[in-house]
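The complex appears here minus one protein chain, its other protein chains still in place.
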Amino acid sequence: MQIGMIGLGRMGGNMAERLRRGGHEVVGYDANPEVSDVASLKALVEALAAPRVVWVMVPAGEPTRLTLEELGQLMSAGDIVIDGGNSHYVDDRVHAEQLGGKGVGFVDVGVSGGVWGLQNGYALMAGGETEHIQRLMPIFETLKPEGPDGFVHAGDVGAGHFAKMVHNGIEYGMMQAFAEGYELLRASDAVKDVPGIFSSWRTGTVIRSWLLDLMVNALNEDNDLSGIRGVAQDSGEGRWTVQAAVDHAVPLPVITAALFARFASRQDDSPAMKVVAALRNQFGGHAITS
Amino acid sequence: MQIGMIGLGRMGGNMAERLRRGGHEVVGYDANPEVSDVASLKALVEALAAPRVVWVMVPAGEPTRLTLEELGQLMSAGDIVIDGGNSHYVDDRVHAEQLGGKGVGFVDVGVSGGVWGLQNGYALMAGGETEHIQRLMPIFETLKPEGPDGFVHAGDVGAGHFAKMVHNGIEYGMMQAFAEGYELLRASDAVKDVPGIFSSWRTGTVIRSWLLDLMVNALNEDNDLSGIRGVAQDSGEGRWTVQAAVDHAVPLPVITAALFARFASRQDDSPAMKVVAALRNQFGGHAITS
Amino acid sequence: MQIGMIGLGRMGGNMAERLRRGGHEVVGYDANPEVSDVASLKALVEALAAPRVVWVMVPAGEPTRLTLEELGQLMSAGDIVIDGGNSHYVDDRVHAEQLGGKGVGFVDVGVSGGVWGLQNGYALMAGGETEHIQRLMPIFETLKPEGPDGFVHAGDVGAGHFAKMVHNGIEYGMMQAFAEGYELLRASDAVKDVPGIFSSWRTGTVIRSWLLDLMVNALNEDNDLSGIRGVAQDSGEGRWTVQAAVDHAVPLPVITAALFARFASRQDDSPAMKVVAALRNQFGGHAITS
Partner (left out) sequence: MQIGMIGLGRMGGNMAERLRRGGHEVVGYDANPEVSDVASLKALVEALAAPRVVWVMVPAGEPTRLTLEELGQLMSAGDIVIDGGNSHYVDDRVHAEQLGGKGVGFVDVGVSGGVWGLQNGYALMAGGETEHIQRLMPIFETLKPEGPDGFVHAGDVGAGHFAKMVHNGIEYGMMQAFAEGYELLRASDAVKDVPGIFSSWRTGTVIRSWLLDLMVNALNEDNDLSGIRGVAQDSGEGRWTVQAAVDHAVPLPVITAALFARFASRQDDSPAMKVVAALRNQFGGHAITS
């Protein structure tokens, strides 16, 4: 089917390519004229036959908000807009209402796959009305990986990004679990072959997983990770997961600990631990360093 | 090659079977005469040709200690004893020294595989001297899963059980990560198809893993887990992991949080939270329930 | 000086009383006509001489927002409005801007003291412009406890509620620390006199504190807290503290753990731990309860 793709960066560009390979007609728009098929959003909308389908794949936050706002003015009743970016799920309802006021449908899709997606497909978690989802199924079928899995209609508007957010929260916890295990192995005098241990776990164990495979790759490239500094960034989704937990009164000790470990990894000196050192000095005369 | 197997329960029995299928000669001993090939440990040792290899697969702690002690009296210089049970790594050195005093070699092996091991093989993490490990390789090759992975000579005596312990610690963290994600999804009003979300993650995502597959199985059997009470036991290895972390001054926030979540799950009423409720009542007049 | 007090509940009523005892002229307004000095907000504003000072002490959220909105229409340039409720610090800037558009000053004050405040004074943390704070000092001097402490001009608008929020976050952590210590003491077979231990700590120790005193009171009333269920509510401020931490990328493991412990205490059955039990059953055949 025909679809407009807005945002032709690493993710959007590859998704457009996968859709074309799957036989769909993709009209792409990007702020960069070198990769764009049309000169403007307006031109994009005009190039599509009604009822239109437009997939927005631009950075979350202000860029997505502005794009959806402009689309709201350009599109018509019966059209559908998909937000496939890493948007915060709480924004989805706002966007759905704004577009819905003009009869334009809104579907949010959490997309996983990263650099491997073009080849292997993108896992898709969609939120929105069943009618909209059904119209979009040919698109989803092409983008998703082969096999029975890789796509879900997760629920109402917002549920797609919520599910993707939770996926990333789980990812934080799993990565930190491997990370802690690695550190403990390194701390043992008896253990001599840490990379070998990780490799050995790839078959027959409870923790075998894609992350374990990646861990083995990383250790093959750099046996003791000496070329990597222990500093980890975090994306919005880890933070949103913890905030959603607080909003819903759900205890998330593991995922939150994983997020906090990243925060701490980026500090040269910890204000909190200055306090602990200062207090120990106050009551016990314990030495402090400066 | 020839090997004695002590302990023919679910794990030991299946391992003996896998070894026999692999062409080894296994003499099995178990306290239960119905499954035992010989009448006593002494008879087992006498049935084996020197230099002997004996695999001990009995419950960790006292049963293992007593078995190793008795073997120390029965076996001869040049023999090798393997402790394949879930022993605490700190016990391994003690046992190695005791047996080493008589010239008997000691190798500790952490074994993963559970109920799937007979068919798929057992992941093995071994600790001990290289010379001993090399003599045992035909055994390990048969027990381990096919392919390049599933076995590692992790390091010195104790390293095998240490590696297995860390494996289980990572397992705790990963399971809790999935568990927390599940609970957060359930707390969302917008999310309608939680089992479908988990299934969708099986391909194309960062968190695809055997535990995710098991999670999907569990949700297929009981869509909302209503037949399961939220109470989880813990084995020794989770506790040992945290204690090893404390001993080595390694921060393990995620694995420890996972262990503590299990402790808390087994409490009908929390003494700690009684205190919090009591204090809130004291300073703010907040209501308490009884 | 003259002040209008809006909201004459337990907090506002006692604060008005303390101000009157301190020689100030208080005109009080409350939705409940039995305790109100005037019939309406309009009447309150008219009863005060310009430039006016009005202290808003109503529930946080919608009630505060509506009150401030109405005051914005009634008050004049040069007046000052104080929000002394438990408002979220992010709302303060919005309110300050709205009122500032009409030349009305805004000061946010975090108030601590609870049921003991009338007699002992209220600890006050204020945010706003120095000029406004200085005009209000006679009020603050009367409300605060005697002595050099109990009041701070914490910073710009929002800083007062931010400081109060952090106070409560610290309170969460401290309470949980006592709570965990209590539970561990109860778990020891050797320990016989838990209340006696807490009492003994009141002098000469590092942890002596008002919370410890309250803990001793609570144990005097109910030796083993058997009359109290281990269920603890949480106020908004604990949640805001964690969300502020996430927003500012500050790791708060202790305060967050304390908040999550309260969430968990309110669950009859934990969805997360159902998952852990289900997974243990899947891979190890471990029993599950229902």
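Just so it is clear, A, B and C label the chains in written order, and each chain counts residues from 1 on its own.
Keep in mind that, in the parts below, a contact is a pair of C-beta atoms (placed from the backbone, for glycine too) under 8 Å apart; a residue touches a chain by one contact, two chains touch by 3 or more.
Note that the structure is predicted; figures quoted are calculated from it, not measured.
Only one of the listed residues, A:Asp30, A:Asp79, A:Asp149 or A:Glu180, touches the absent chain: A:Glu180. Considering the full assembly, C:Ser200 is the residue among C:Ser200, C:Ser226 or C:Ser290 that touches the omitted chain. Although one chain is hidden here, its contacts on subunit C can still be listed: residues 89, 112-114, 116-117, 120-125, 127, 144-159, 162-163, 166-174, 176-178, 180-181, 183-185, 187-193, 196-197, 199-212, 241, 244-245, 248-255, 257-258, 260-261. Touch with the hidden chain on the side of subunit B covers residues 206, 234, 239, 242-243, 246-247, 249-253, 256-257, 259-261, 263-264, 266, 272, 283. Contact between subunit A and the absent chain runs through residues 114-116, 175-176, 178-180, 182-183, 186, 210-211, 214-215, 217-218, 222, 225, 227-233, 253, 257, 261-262, 264-265, 267, 269-286, 288-290.
To be clear about the criterion, only the chains that are shown with their structure count from here on.
Averaged Cα coordinates give subunit A a centre that lies 36 Å from the centre of subunit C. Computed from the mean C-alpha positions, the centre of subunit B lies at a distance of 47 Å from the centre of subunit C. Each of the following residues of subunit A touches two or more other chains: 206, 249-253, 257, 260-261.
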